[in-house]
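== subunit A ==
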Amino acid sequence: MNFIVFLKMVPDVIEELKIAGDGKSLDSDWLRMKLNECDEHAVEEAIILKEKTGGKVTVIALDAMELDDALFSALAKGADKAVKITGNLQNIHSPAVAEIYAKYLKDNCLIDNKTLILSGSQAIDDIEGEMIYFLAELLNLPVYGVVTSVSYNSDKNDLTIMKEFSGGIRGEFEVEIPSVLGIQAAENPPRYIPIAKIRAIMKTSTIEEIEIPEDGLTEKIAIDKLFESEVSGRAEMLEGSPEEISAKLIEIFTVKGII
Partner candidate 1 sequence: MLLDENKSQSGSQGWQPKIIAFFCNWCTYTAADLAGVSRIKHAPNARVIRVMCSGRVDPQFILDSFAKGADGVLVGGCHPGDCHYQEGNYKCLRRFQLFKRVVESFGINKDRLRLEWISASEGDKVRLVINDMVAKVKALGPLSLPKKFSEWDKEMNIIEEKIAGKEEAVHA
Partner candidate 2 sequence: MSKTTGNTRTGFYICHCGTNIAGTVDVEKVVDYVSKLPNVVVAKHYKYMCSDPGQEMIQKDIRDQNLNRLVVAACSPFLHERTFRNVASQAGLNQFFFQMVNTREQNAWVHLDALASTEKAIDLARSAIFRVAFHKPLEQKKVPIHPGVLVVGGGIAGIHASLTLANAGKKVFLVEREPTIGGHMAMFDKTFPTLDCAACILTPKMSSVKNHPNITMWTYSEIESVDGYVGNFKVNVKKKPRYIIEDLCVGCLDCIDACVYKEPRFFDEFNQGLSKRKPVYIPFPQATPQLVVIDPETCIDFKSNKCKKTCVDVCERKAIDLNQQPEHKEIEVGTIIVATGFKPFDASGVPYYGYGVYPNVYTALEVERLINASGPTSGEVVMRDGSRPEKIAIIHCVGSRDKNTNLWCSRVCCLYSLKLAHLLKEHTHADIYNFYIDIRTPGKMMEEFYYRMAEEGTKFIRGRVADIYPDLTDEVHRRLIVKAEDTLISEIIKVPVDMVVLSTGLEPRADANDVRRMFNITCSTEGFFIERHPKLAPVNTFTDGIFLAGCCQGPKDIPDTVAQAGAAAAEALALIDSGFIELEPNTAFVVEVDCSGCKSCVPLCPYSAISYQEDKKKAYINEALCKGCGTCVASCPSGSIKQNLFEDEEIYSEIDGILNYTNIYEVSECC
Partner candidate 3 sequence: MATDIEGIKSVTLETIYDTPEGKLIQSCIQCGTCAGACPHGEYMDYPPRRIIKMLQHGLIEKVFETDSMLKCVNCYACMVKCPREIHLTEVILQLVKEQTIIRLPAVPPELQKALENNYRYGNPMGESGRKRANWVTTSSVPVRILSQNPEPVDVLWFVESYPSYHPRGQDTCRALAKILNALEIDFAILGNEEKSAGECGMLSYESGLAEALVDYNMSVFAKYKFNKMITTDPHALDAFNYRYKLYDFGYEAQHAILFIMQYHDRLKPLLKKTLGYSVTYHDSCCLGRHNKFYDEPRQLLQLIPGIKLVEMVHNRLNSICCGGGGGGMWLDTYFKSQNMERLSDIRVKEAIETGADILAVACPYEIPRFEDALKVAGYDKKIAVKDIVELVSESMED
């Protein structure tokens, strides 16, 4: 099997995000980027599937700060090939990203009944997880988001996947290959890779770089304004003995009409 995993770097919210002077982008002074959490699960799932069925895992991402670390880390975990797409990537959003990926696939890969395309089912800057749908549309493949488990049926050469729905409902689907999966959670949490191994991989492996053409992208989305959400209210800390606190609680609930 051929597992192709699309990754995305997102802002690391460990640092407080600041909006840049233009009001449309993030201040890059203290900005750090990290691999989107769902994408980490997508990599993990691809590697788990590869370990079970054999094959090759390719990880692909658009260039961003600290991307190399993420790609080397994926290689250390067991990915076979890492691709970095470079070029003018300013103001690029899900539809355009899908377009770039689709073009890459058409130019470089044969999408046959041994190919599975994975990506994280959402990202902090793509809560809806649109990218995979745009991509599936362009590739004319079936697509499933919020996937929490994947197993391969060798007799039928298809997949059984589990999808989560709100309200704690889950659905099991039989999915043909090829298709596009948006991974919510891998079978196991992303594995730990000793740093020594990552550092060794950095010395021995290379990341393939591909440049996108200057034009040919049809950007359909533009950011008009970024702003911080307004503070709506504050938590109030109750102090005193348990009796006093419960009395206060009852009073508050009564005032608010909860009880």
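Regarding candidate selection, all candidates are chains of the complex that A comes from, given by their letters.
One rule holds in what follows: contacts are C-beta pairs under 8 Å (C-beta built on N, C-alpha and C of every residue); 3 or more make two chains touch, one makes a residue touch a chain; residues count from 1.
Note that the structure is predicted; figures quoted are calculated from it, not measured.
Listed candidates 1, 2 or 3 all sit in this complex, but the one touching subunit A is 3.
Interface residues of subunit A, counted against candidate 3 in their complex, comprise 14-16, 30, 34, 188-189, 191-192, 194-200.
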